[in-house]
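On to subunit A.
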Amino acid sequence: MKTQRTWDTLAADTAERMAAADKFIGKGKRVEAKDVVGLLEAVIRPGDRVNIEGNNQKQADFLAECLLKVDKSKVHDLHMVQSAVPLAAHLDLFEQGIAKKLDFAFGGPQAGRVAKFIREGKLELGAIHTYLELFGRYFLDLTPKVSLICAYEADREGNLYTGFNTEDTPVIVEATKFRQGIVIAQVNKIVDKLPRIDIPSGWIDAVVESPKPFFIEPLFTRDPALITDNQILLAMLALKGIYAEYSVSSMNHGIGFLTSAIELMLPTYGEELKLKGKCCTHMILNPHPTMIPAIEEGWVDTIHCFGGELGMEKYVAARPDVFFIGPDGTLRSNRAFAQTAGHYAVDMFIGGTLQIDPYGNSSTATANRVAGFGGAPNMGCDPKGRRHSTEAWLKCGQELPSMYEQIGQMQRGKRLVVQGVETFGEGREPAFVEELDALKLAKNAGLELPPVMIYGDDVTHIITEEGIAYLSRCGSMETRMAAIRAVAGYTEIGLKAKPEETRRLRDAKIVMTPEDLGVDRDRASRDLLAAKSMKDLVTWSGGLYEPPARFRNW
Partner candidate 1 sequence: MESLIGQGRTAIELICDPDSFAEGSVGAKTFADPDFGPGAVVGTAKLDGKPVTVIANDADAFNEKFPVVYAGVIGMEEGYKMAQAVYATIAADADAPKENKRAIVLIVDTPGNGPGKVEEIFGMNKATGAYQLALAEARYTGHPIVAMVIGRAISGAFLCHGLQADQILSLDSDFGTMIHVMPLTSISRIVKKDMETLEKLAESNPVFAAGPRFFSRLGGVEEIVTNIDDMRATIIRHVGEVRAAKLAGKEDTLGPWGRGALGAERGGRVVRPEVLKLVADEFAAVSGKYLPGAALEGAA
Partner candidate 2 sequence: MSKWSTLLSRSFLESNARERAVGLVDEGTFTEFAGPFDRRTSPHLEVLGEAVEFDDGIVTGVGRIGKTPVFVISQEGRFIGGAVGEVGGAKMVGTIKAAIDFADRIAKDFPNAADEEKPIVAISFETGGVRLHEANAGLLAHAEVMDQFQRARGKVPVISLIGSKVGCFGGMGFVAAATDVVVMSEFGRLGLTGPEVIEQEMGKDEFDSADRALVYRTTGGRHKYVMGDCNFLVEDTVAGFRAQLSELAKLPRSEFEALRRIGSEKLVEKQLEGVALAAELQPKDARDVWVHAGNPDPVSLAMAPVPQFRETVKRLAL
């Protein structure tokens, strides 16, 4: 006999919870700020998977604070599944026993506490993911039961406007709502009419106007005044030895000063190398203020963004040919789509790191911080599923001497994954090390896997002030290691380089020094920057860019 089974337990469970919450929810799904703690106690059960939206730009900070205030006898041992844990409240949840397990992608300022809590047994770590990986698991085995999300505005019916910083909202809501979960939104303001509807009210269960606007930080703003001569040298090497060499048209730039320098040198050194129209035409990145001069000079066809950047609202809105703009005239960012493009579609990822080991594995992990890498590993890898070809991708693949060992006579391209570092960082800490601190961290925090940001086999180029190691041209691990040593300068790793071996690598164009590339070191000065200050960026933007107060010296 066939057993009777109910097929709507999830919906029924949700309905039961919503009934308990009914007294807090008014017209248009509106909840008063004072009732939010009660609401959360009504809809969240011990052990639930809960998502608090928060990433680089947008934080459901009020809801996080409210979750911290729930009665622990009612709500405890939650399994948090969320992109990032940058707020103190995110970790306080674990300290107080409200949350127990964490699956995430990026730790930010709380990375030290994550490590400490794991060690102390306060936090059970599921895994450190990439964004796309975590988003994937939202639709697989980590679907949130309750999501606490964040938007700019809601209307009287509960429709949401996520605006300039849409970021993760669509993916969270889609996963939660279509698995019969509960979605609660905090908004800065409830208005009569939204500029556009980003999330329909039917997907939302409750909306609260938070007492103050959500916390937002200009994470992608780099003050050109802080760019050093050595970063400019590295940028020159990158432009001449990689951008020009491979005609890289599409890419993602990391957020460090090296890529800021590159962006600011497109209209100067890049122009000189005649790269305009050839390189940097299609970009996946947040609206970096340092991109303004290149955009103004007509370098860029398209930029799609993970999220917005404080102060860039007006500028972006005024450049709809370049950015993705809604019918309302403001930017539409979306992390899931930008990461998809970053993973599959772009030809190159270029960014910095903290440490590189003799095999080329690199990581920004330090011994006592569980930070995660966000989207870097997805962009900083060779996407094996890619099937369209471009000049840069093909050329990089053709160079790889070991391709035959893998696929015989078949043609295939390879993503360029470029790591740029000075051989010594702050306080003369070497960037090239025998063993990554990630291994120490794995031990200290009891991780199953050392957090490697980019694995050695994915890295195609390493740039230092000594030159470029073209790892894409190395046929064996032995050659790869020798090439890394050759650009590792005076670090212990670099000192192991043998002059005659380096000579051979240079002859084979596997290692290229500035001189080999025809890069004049003596020109590596700030004179090459199209903008030298925040003020210059504002001028370039025709006054449209409005830097946040802490970046303004006027």
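Selection criteria: all candidates are chains of the complex that A comes from, given by their letters.
By definition in this document, a contact is a pair of C-beta atoms (placed from the backbone, for glycine too) under 8 Å apart; a residue touches a chain by one contact, two chains touch by 3 or more; residues count from 1.
Not measured: the values here are computed from a predicted model.
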In this complex, the candidate that touches subunit A among 1 or 2 is number 2
Can you list the residues on subunit A that touch candidate 2 in the complex?
-> 225, 526, 532-533, 535, 538, 543, 549-554
